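As you look at this complex, bear in mind that one protein chain is not there, while each of the others sits in place.
So that you can tell them apart, the chains are marked A and B in the order they are listed, and the count of residues begins at 1 in each.
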Amino acid sequence: MDATLPVQMVLGALLGLSVYLPLATGQLSLATPGFYVIGGYVAALLSTGVAALGGGEPSYPLPSLLLEMGLAALLAAAVAVVIGRPVLKLRGIYLAIATIALVEILRVLNLNLPFTGGAVGIFAIPQPFADPWGYLLLSALLLAAVCWLCARLGAMRLGRAQAAVRDDELAAACMGIDTAQVKLTAFVISAVIAALTGVISAHFLNTWNARQGSFDASITTLAFVVFGGSRTWVGPVLGGLVLTALPELLRPVGDLRLIVYGLVILAGPVVFPQGVITPERLQHWARHRPWRRPSPRAGA
Amino acid sequence: MDTLLQILFNGLSVGAVYALFALGYTLVFSVLGVINFAQGAVFTLGAYFTYLFIGGGVGSNGALAGLQLPFALPFWLALLLAGLAAALVSVGVEAVAFRPLRRRGAEPLLYLITSLGAGVILVNLIQILMGAEGYALPAGALGWLPVTITLAGASVRTVQVLLLLVAAVVVLALTWWLEGTRGGRALQAVAEDATTARLLGIDSDAMIRLSFAASGFLAGISGGLVGLSLSITGPYFGIGFGLKALGVLVLGGLGSVPGAVLAGLIVGLAEALVPGEWSGYKDAVAYAFLFAVLLLRPRGLLGRPLDTRV
Partner (left out) sequence: MSTLPAPALLRAEGVGCRFGGVRALSNVNLAVGEGEIFGLIGPNGAGKTTLFNVISGLTRASEGRVLWRGGSLEGLGPERISRCGIARTFQNLRLFDNLSVLDNVRVGMHRVAGAPLAGALLASPAFRRRQAEVQDQAMELLELFDLAALAPQRAADLAYGDRRRLEMARALATGPSLLLLDEPAAGMNPAEKDDLCARIARIRERFALTVLIIEHHVPLMMRLCDRLAVLNFGERIALGSPEEVRHDPRVIEAYLGGRPAGQDP
């Protein structure tokens, strides 16, 4: 069996979680594809440009891949801190537009910078795994780790602070919560998740270019969260898995598939304004100690 | 080598398109407080409608391959009809992507997704029907008008002059409508406070539909004008304009009509002044402005102060 689609689905779920974390703090950030692209370029540039990383073996060494992931995470975190401080002061639609602008600026830079390969991008990115199953394992491990983090947040004060900021930022500040710090933390974690996903994706796709991070990607990843539900982390995971698979599953309908996709994201919010997965539904399905803040800890 | 005057004209005419686009966003935003992301697709539709009405034929790739309307209208009539058709589509978008959510009092975030869904559907419909190829409006589309005219010693393309003129007329008409007519003032009342407006007997549903119609008309017209002056590069060509217009919108101040116009012209001019060797970065100009204004003056150039009431 070919594992290509499952890998894409898991990567989609990761991107969904990357959008979810700021949203769980009440911040509509569409910057995820920007950090995803940064991660991908880190991987593409290092693995094609630094011979030492290749180690002269037929398949790209795993430690080099992990090193790329570490560097990409650092770079994304640094960019997120620098950009996040001023940008997260903006609210609502202003923040959304500013992050769209960020993604577009990155796209223009990637098209024009001397080392990113222009419109063609970078290709022949070496493969650490012989077949998609290796990628599936790696990305599933990453997804499991991020899910675990999200699940633990429900029991941690950071998670409660996020929920409080989402509900009423001003009241949260009056409770002694450093709201700027909470928002920035969520933004940085989101950036790191996106960059790590980008690293895996660049190797998996074998080629990387500026088109990977476009406005379309911003909206697609947001659709993962809105469709799946933005009030628990299970929603974005489900949304990412399903909506990534959808266009592929719709291949039989040929040209109409993007129209069907459009119909799904048009009708989804109308039919499920809260997303398919809500804390209430989860609670209904798996009754656990009900006085916990509705957060699906049992699933992790 | 273009003269400075030509550069300015290029800049202003592109800026006028941004301004019209941003005005369309503004109309919907001031009434509903949300951005209609389907507007890029409506803009694209406007361009294709203009192309068809003017007598252009469909290429070989779409489902409608070879189709040509049995008439060829003069460009001004084609543009007007395209604007009206786009207005209709925009009202349709409101009916499927906005009204059902409004009925349920859903979060504004959801409109973003549904309007984008509507946009995706429209763009792909175009692609299926007309193919992915680009279309250039036929030479001689402007009828008896010359291709270039000479202004102050520089020769400028007639389309650009037309574009500026049409944009100016549309902006003036819009301002007159908003400020000087009952319908326009009712719209402003809804924008100010929907509940009070309802108590005053204003049908806010009708006003919302009206704002979508007007914004669709603006998008359609500007799409047609861009199609005339540049070319239609494919079903997706409205998206880039739509994104930049977002930057323009924030630069001018959300909800401000003169702000949108001013910001559109500023961005258009700034892009035109980007030197040739940096032209690849031209597309980032609008966003750079946007960042600067967000950090220095979040309400935009002519926007109202943000409400900070506790």
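In this text, a residue touches a chain if its C-beta (ideal position, glycine included) is under 8 Å from a C-beta of that chain, and two chains touch if they have at least 3 such contacts.
Predicted model, so just to flag it, every value in this text is computed and none were measured.
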Contact partner of the left-out chain, one of A:V50, A:M175 or A:A286: A:M175
Among A:A3, A:L53, A:L113 or A:L149, residue touching the chain not depicted: A:L149
Options A:V79, A:I122 or A:A164, residue touching the unrepresented chain: A:A164
Hidden partner interface residues of chain A, rising order: 148-149, 152, 155-157, 160-161, 163-164, 166-168, 170-179, 231, 290-294
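Throughout what follows, only the chains that are shown with their structure count from here on.
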Touch list for chain A against partner chain B, complex: 28, 86-87, 89-90, 92-94, 96-98, 100-102, 104-105, 108-109, 111-112, 170, 215-216, 219, 222-223, 226-227, 230, 255-256, 258-259, 261-270, 273
Sites on chain B touched by chain A in the complex: 34-35, 37, 96-97, 100-101, 104, 106-110, 112-114, 116-121, 124-125, 127-128, 239, 243, 246-247, 249-250, 254, 280-281, 283-284, 287-288, 290-291, 294-295, 298, 310
